[in-house]
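Only one protein chain is missing; all other protein chains are in place.
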Amino acid sequence: MQKYIDKLKSLDHKNMYEGDFFLTWEKTKDELESIWTVADALRDLRERNISTKVFDSGLGISIFRDNSTRTRFSFASACNLLGLAVQDLDEGKSQIAHGETVRETANMVSFMADVIGIRDDMYIGKGNAYMHEVVDSVTQGHKDGVLEQKPTLVNLQCDIDHPTQSMADALHIINEMGGIENLKGKKVAMTWAYSPSYGKPLSVPQGIVGLMTRLGMDVVLAHPEGYEIMPEVEEVAKKNAAESGGSFTRVNSMAEAFKDADIVYPKSWAPFAAMEKRTDLYGNNDFDGIKALEQELLAQNAKHKDWACTEELMKTTKDGKALYMHCLPADITGVSCKEGEVDASVFDRYRDPLYKEASYKPYVIAAMIFLAKFKNPVALLEQLNQDAKARQMK
Amino acid sequence: MQKYIDKLKSLDHKNMYEGDFFLTWEKTKDELESIWTVADALRDLRERNISTKVFDSGLGISIFRDNSTRTRFSFASACNLLGLAVQDLDEGKSQIAHGETVRETANMVSFMADVIGIRDDMYIGKGNAYMHEVVDSVTQGHKDGVLEQKPTLVNLQCDIDHPTQSMADALHIINEMGGIENLKGKKVAMTWAYSPSYGKPLSVPQGIVGLMTRLGMDVVLAHPEGYEIMPEVEEVAKKNAAESGGSFTRVNSMAEAFKDADIVYPKSWAPFAAMEKRTDLYGNNDFDGIKALEQELLAQNAKHKDWACTEELMKTTKDGKALYMHCLPADITGVSCKEGEVDASVFDRYRDPLYKEASYKPYVIAAMIFLAKFKNPVALLEQLNQDAKARQMK
Partner (left out) sequence: MQKYIDKLKSLDHKNMYEGDFFLTWEKTKDELESIWTVADALRDLRERNISTKVFDSGLGISIFRDNSTRTRFSFASACNLLGLAVQDLDEGKSQIAHGETVRETANMVSFMADVIGIRDDMYIGKGNAYMHEVVDSVTQGHKDGVLEQKPTLVNLQCDIDHPTQSMADALHIINEMGGIENLKGKKVAMTWAYSPSYGKPLSVPQGIVGLMTRLGMDVVLAHPEGYEIMPEVEEVAKKNAAESGGSFTRVNSMAEAFKDADIVYPKSWAPFAAMEKRTDLYGNNDFDGIKALEQELLAQNAKHKDWACTEELMKTTKDGKALYMHCLPADITGVSCKEGEVDASVFDRYRDPLYKEASYKPYVIAAMIFLAKFKNPVALLEQLNQDAKARQMK
C-alpha cells in the first residue's frame, strides 16, 4: 500500500479534482498514472478486506445507449466499491423521447448524483458530443445553485475513445510487464481481425493507439485497406509517439504487425467511412440504405477472412509468446462462430490473462471517480488504510 | 438548522407517524408545513455534507404504471438519502398479469419494505383507488403478523392529485417569496395551455388548485370550455379558499388569469370528461374508439393554439415579472414542438427557477417518508445535526 501512496504523492493530479473523464489524450501523463495508482491501491485495500466506502450515500447514474454487460457491471461494481447506489436512466422507460432537451434531463437526474457514466458509441460525431452536452449542463446547473454537487462524468465508451477499456488494458500491461518503466520500446500490434458480424465500434482501436503511444511503445496499427480509423485519432497517435519517444506506424498486413510483437490486440471494427455513412442514413431514417450498407460491409469483411489471430501468426511474435489481448467478447473460430478473430487454442491459452485484463475495469472506473471527487486523494487512501474497516465482517 | 427544528417543534405532526400520503387535502396545514420544514432541514444537512442516513438497510419499492424520469429519480434519490435501496416492481417482468390480486402482490413485495411509491395516473377512478387497496393490504398484513413493518405509501401521482409535485412547487414558492407568511393574497394563475400532444394527466392542475388554495392565495383556474377538471377537486379548492381567506375562481380566458398574477403555471391537460371516456374505452378494449377519441382531442386542442404563455402575456403579470412555473417537461414553441405551451424566450429566462422548483421533489418525498416512519422527527433531526457524520469523506 505504501508504494501506491508514495507514488501518488509524486504525481500531479490536482487538476483532476472536480473534473471529468472524456478522452485519455486530454489528460497529462501524471494524471493517467494517478488513475492506475489509485486503481491498484483500491484493489489492494479490497483484497485485504478493507472498506473503500468513501460515500455514505449518493447516486451513480448510468446511461447506456448501447447494450452492455461487462461495462455495466464494471460501473455498478465501481460505484458499489465507493458507496454509491446505481440508478440507471433507461431511456425506454422515460419521457426523454418526447422532445426533452439534454440539458434538462441531465439536471433532472442529477440532484443527488455524484457520478454519471455514459455509453454512447453508435454514431460517429454524436457520442462524445452528447457527453460534453451533459457535462456542460450539470456544470451550469451546479453554478446556478440547482445542483448541490457537480457529478463527474465517466466516459463508458463514445464514438472516439473507450477510456475505461484502454486504461484497464494499460494497467494490465503495466502489471504484466512489471512496471510502467518496462514498456518503453515494446511493440504493440493493434490489428483488425475478421468477424462475421459487422459494425463494431472504432473506439477500442482508437483508444488503444491513442493511449499506448503515450507510453513510449512502438504501436503498429494494422488493417486491410478501407478499414481506416478516424484520421484525427491517427494524428493524436503520431503526436503522442513523437513526445513519448515511441513510434506509431500504420500497415496493411497482419503478419507485419505481429512480427516480433510483445503484445497483440486483434479485433474487428467497422471502417470509419462506413460508420459515418451509417450515421447519415440513420439521420435520414433510410432503413433500406442501412440494410444495403450492412450487406456491403459483410461482403467487404468476408474478403479478409485471412485476418485472424492463428497459432501460426502467434509463433511469429516475440519468442512466440506475445501477450494476447481483447476487450471481450471475442469471435472465436469454431466456438462462437465458424470463422472469427482468433483461434480457439490461442484464446484458451490466454483465458486467464484476458479475464485478469477485464478485472481492472471496475478499479479504473473507481479511480476516475475517486480522483474527481476528492480533493486530497493521498490523505484519503492513507485514512482508509489506517482505519482498516472490514468490508465483510469476520 | 435551528430554525427548522424550532419550526417543527411548533407544528402538530403526531398523526403522520405510521401514516401514508395520498392527497394534500387530507392533511392538516400543520402536517403540510411539517413536510416543507423537514424537506428544508434535510436539504440543509446535505448541503453541509451531513449524512441523513436514518436507515441502515431496508427497501423502497417503486411501482410505475406510467413512464417517468424525474419522479423515478426523485423517489430513488429520496430513498438513497435516507439509506433505503430501491427495488422496482416492473409489472412486465412479474407474474402480476396472471390474475394475481393486488392484496397478494402488495404483501409479497413488502416483507422488507419501509416505503412504497406508486405512480398510477392514467385512468380516472383507478389510480388513487389502487393505492388505497395497496395500503389496506399492507396494513392488514402488518396487523396479521405477516409484515414486520407497515410500509408507508407515497403517492407519486394518481388520477386525482400529484402531491409530490404540488408540495415541491409550493416549497419553491415559499422559498422564492421569502416565507409562507408572504403568500397571502398572492395571485396564482393555473391555466391550460396548448400542446400538440394530447391526454396529459389532470393531476397537476388539480394538485395545484387543491394545494395553493390552502395558503391564502388567490387561485385562478383558466381553461377553454370543455377542459374542465374533476368537479370534486373544484369543490375542494372552493372550500379550502373559504377557510384560508384566499379565493378560487374559474375563468375561460388566459389573459384574465395572467392579469397581475404573481405566479403563472400554464400547462396542457386533457378534459376530465374525455379522460373518463378513455378509461371506459380501455375497459372495453375498444381500440378503434380510443384512436377516434385521440383524433377528436387533438382537433379540439388545435382550436386553442392561442392559449400559450407568450412574452406579451407575461408583460401583463404583476410588474411583468410573475414567477413562471411548470412541472416539466414543457412543450416549448420552436424548441420541442412547432407551437406549444410557452415561448422559448420565456422558458429560457426562467430555466434556473424551473430547475430549482424540480430540485425540491426528492426532499419533499424524503420528508414524507421521514414523518411517517419516525415517531420523534424533531429529536432525530437534532441528532443527525449533532452527530454530523460526513456523507462524503474528506
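Note that the chains take the letters A and B in the order they are written out, and that residue 1 is the start of every chain.
In the analysis below, contacts are C-beta pairs under 8 Å (C-beta built on N, C-alpha and C of every residue); 3 or more make two chains touch, one makes a residue touch a chain.
Because the structure is predicted, anything quoted here is derived from the model rather than measured.
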| item | value |
| --- | --- |
| Which of A:S77, A:T279 or A:Q300 contacts the chain that the document leaves out | A:S77 |
| From B:L8, B:V54 or B:L293, residue that would touch the chain that is not displayed | B:V54 |
| Per the touch definition above, residue among A:K14, A:R46, A:K238 or A:K305 touching the missing chain | A:R46 |
| Touch residues of chain A, complete complex, unshown partner | 46-47, 51-53, 64, 67-70, 72-74, 76-77, 80-81, 83, 85-86, 197, 328-329, 331, 335-337, 352, 355-356, 358-359, 362, 389-394 |
| Positions on chain B where the hidden chain makes contact | 54-59, 85, 87, 89, 93-96, 98-101, 104-105, 107-109, 111-112, 114, 141, 144-148, 373-376, 380, 383 |
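Note that in this section only the chains that are shown with their structure count from here on.
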| item | value |
| --- | --- |
| Centre-of-Cα separation between chain B and chain A, whole angstrom | 41 |
